[in-house]
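Please find one structure pasted underneath; my questions will follow.
Only one protein chain is missing; all other protein chains are in place.
Each chain gets a letter, A, B and C, in the order it is written, and its residues are counted from 1.
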């Protein structure tokens, strides 16, 4: 080509969560049955769509207007609906003009960082959800900036760490919250949210709250939406229908802009995202039209309650399999569909392994681990080859901790129990495969 | 805010095509009936979706898998299908791996320029389609680079202009073709395509061909797809289902990468777009699943033929109303849904006006035109206020010509004829409202 | 012009130290005698050049080779000489190849930051010497990053502040030391230098030490050169002949690169500065040829000793005039030619003034202070108009403290005493001109 084609920041795009799939597919081709614990798609894990939702869609498919463009900011009635739902929480009040629809939260996250000045940074939690951390990093072509979630304290944010990083790094202009969190399953306590708002206020920052899992909280914990704790600080909530309906294939998410008028720069930032969407004409029409019909349907709340109940039960199955393993730090999940398991200091290393009988599978595993620097990747590859369970290594989530992420999506309780029994066995076998580690623990 | 929030390039996002809507809505609120000739949504102009398409969607709505994520590059079967359709044309051959699905062409166009180096530029046609020109400009924060389409020569590209601009501007790395073209309705002759490919080959550029209207060609003209003329030059075709099905609200478009292996930089560029989509997880599932079912349905080709026939008839109605007006340069439309009318040199100026009886409407118009620098905007605002016809001024399409864009979408022939009768009247009245212009013409 | 001409960072260039001169010149034109306490030129303050130095230059002027270019890195013999002088201190050892001559330290400082990546930052002391802070800011187009010098602790660096700022701001790649410091006259204690080196080592930074005043240390204090405390950390010392010979008009300064081989990135950085100088051909020849002849002359050390003695005496005159004033924080100067006087909290405000009898001078002062936001500028302008003493406000030195910088250059002790008597009077009069402040203090 005549000149360099790529923007420097494009190097930051790399998505480990999907890369592990390629390895799993190689094993599948060799006959290994795979337990997919790597991606948050409820549909793939046997969630079924209830008939009343399908009925709503049948009705929309018959309407020619469903096929047309919608308003560049989103279907007006739907924006009015989500504004009303937010306003009912009695926090920051908004109108339909403060709502902007996207083609899923991936699209929304992309636009959030794309038009931010390369020198201005948003700090987010670590372990990090890759879509946020990779796109924030791509916008500035620097390593992601993160604050620590603490596995020794329920994965709650280390607020002292956050405050110091904000105070001493003048390039930070915003703080990201993912509540409930992916990949830890942590739900931010209200006091933590309040303190984060105070940090934003003190240093003149805006807040971003990814609330895609806001309807998936269980085990009795409680939190608040950003708009309920924000006061007069500028903020953006990011919401969608992928996870609760669940309809991830719809690519339907939105932003709610809070306190736009509190700051002209923030207002311009919001307006730029509106312009960016206007240039693309609009986001997908059908799911936007379906959204209020689904959420106002009399079956919706009972359906959500039942789904929360099911995830809660799965969380208990998982807890029962993992909570007593001495090699790991285990925090029960209270929100979203994920749990992050951390190995205790010193219990895994690059000498450990799992026994694999099948010669071809064993050869694969040994090939993969040869050049792996991080021992949690080594564990993950052995787990995949030996047990067929596909999880994502924690070192892929912008974390210096060693561990892996699992999901709580498997609808078949028997399969679920079987999967986590395999994981528990693998942890024990792997950790004891090096005698020196065993000595350390005892 | 603590620091500057916005990326410099964000200033380039501005979408005149939608801004005119605000003015039309102001008039509508005053009781004026509006003839919407400003946006390319067939559904809004009374296109109906045939029952056999709705049947296909009913079937998909009943399938739980329709609700899940698809592969990050798009549904495999659909990618195989579109690769096969391309390969049948016997040009550059591709596989499913060379296809990448997006949430509509707006999303695809955004990604095309977002990851391009800010110093590397893609030159496109003028008059320009705003989505391309604004996003290309935003990526480099400079004015769009354009080659001229010539209204005195059927709106064909001025190839000498293109060659010189490419030769002497080393920052140009790619050439954009929109075939059929929006906003001119021009269809690139095969010889023109071939010469553009030669320019790309000589200067080591890649080609981009936006073929969203590829199924909407009529009046007996012929062209070729990029893959049929490209030879071994690296190229990208952009396609979608918005305009032919028509299903603009689906947000379903795709890229086909040609000759990826011909150049490692180009291959990395394509891979970066794949990574960018992977980070967003995937594009919308339902329309991708529907695509091969619709296009392989026995009714699809007759349906397309009938739609082309209808647009062709509308093009003739429009021609009959406009072709004899001496104040304008009129080229009949042969593809897509648009026509761009250019005023001849010197026939419009900032003294001209249309009579408006209604005092409130007249006041609006006079207010709008007060600070308008470009006389084609003046005409467009008067046309809107006096006749209720909403068109887009040509000066909004990165052109130094004066004129306006109309659409060929109105399905009701009587309304169509009425609309263009109003436009014809408005041209004549406006141009004769200044006696000196009349003198020039005679 | 056809396009924007200026680089964004150029906005950061502004040099308050010289701007005050314009105001002083306005008063001079009105007949006011000016006591120039604003700029560090010994010659202007009546320093005389001894005959033995002039003899050396007469000899060089007679040699044709003095008129030619020298080696792009500087005259070889002179580089060997300064390398030897460094090596005698028994710290990091260098050769002539590790020395690079510039046209004065201003040129050297410019090149230091010009080729640094805009995202990579060097943190320096506050109050800041403008040449460093403005050029560092221009390179990244962001506010200067600074660590605090503490007026309540002898102006020593606040090491906790420095450590936290370095730790939590990943864009910091280097630390600047100015030893002795301009504008505070502070000399870094050896333990402080050692701790700063440890911070650099821990966070993988390089160190820059501006040692232009290294020969002007007195009153019995001691410090070390960077090369004596650096160990194996990469570092750059900046030296020159402006201040000790004194020969500021020679524009002759140099860098010494320490531990280039310790890090390939640092080595490339040094090589880039060599390339930048090579592109300009070389630096000025005459002073380089003179440097070893002057510094090895038997009169040089006695001459330096005498000059230090003189500055020390002046520092005592100044102390006697200022040390007992209750409104200010006064730290005696121990190095370089400057002292920075800080007003205590709350003692100055925008209501205070000095009496001025002359109507024209009074009008000037009142005009200047009308739009002044910072009360130290108000004091400085009144001091200039009322007493004719020209000093630089501390708010011009990237400091949030209020105060002003004075110099220790006046050779005529009587004039010196008179000047500081005026300053002392002005402080007392200004602070007591607002009754409320007086109340606070008592």
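Following the convention adopted for this analysis, contacts are C-beta pairs under 8 Å (C-beta built on N, C-alpha and C of every residue); 3 or more make two chains touch, one makes a residue touch a chain.
In this text, all values refer to a predicted model and were calculated from it rather than measured experimentally.
The chain not displayed here makes contact, within the full complex, with B, C. Touching the missing chain, out of C:87, C:114, C:319 or C:349, is residue C:114. Touching the missing chain, out of C:218, C:269 or C:382, is residue C:269. Touch with the chain omitted from the figure is made, among B:122, B:145, B:276 or B:341, by B:145. Interface note: of C:38, C:78 or C:171, the residue touching the hidden chain in the full complex is C:171. Among C:206, C:327 or C:397, the one in contact with the hidden chain is C:206. Listed for chain B, the residues touching the missing chain in the whole complex are 119, 140-143, 145, 164-165, 167-171. Think of the hidden chain as still there; on chain C it touches residues 1-10, 13-15, 18, 39, 41-44, 47-49, 54, 57-58, 61-62, 64-70, 72, 103-104, 106-107, 109-110, 114-120, 130-131, 134-135, 139, 170-173, 203-206, 234, 245-251, 263, 265-266, 268-269, 272, 275-276, 278-286.
Note that only the chains that are shown with their structure count from here on.
Judged by touch alone, the chains other than chain A, held in their current positions, sort into B | C. Separation between the centroids of chain A and chain C, computed from CA atoms only, is 51 Å.
The distance from the centre of chain B to the centre of chain C, with each centre set as the mean of the Cα atoms, comes to 61 Å. Note on chain placement: the centre of chain A and the centre of chain B lie 36 Å apart, centres being C-alpha means. Annotation for chain C: residues 142 touch two or more other chains.
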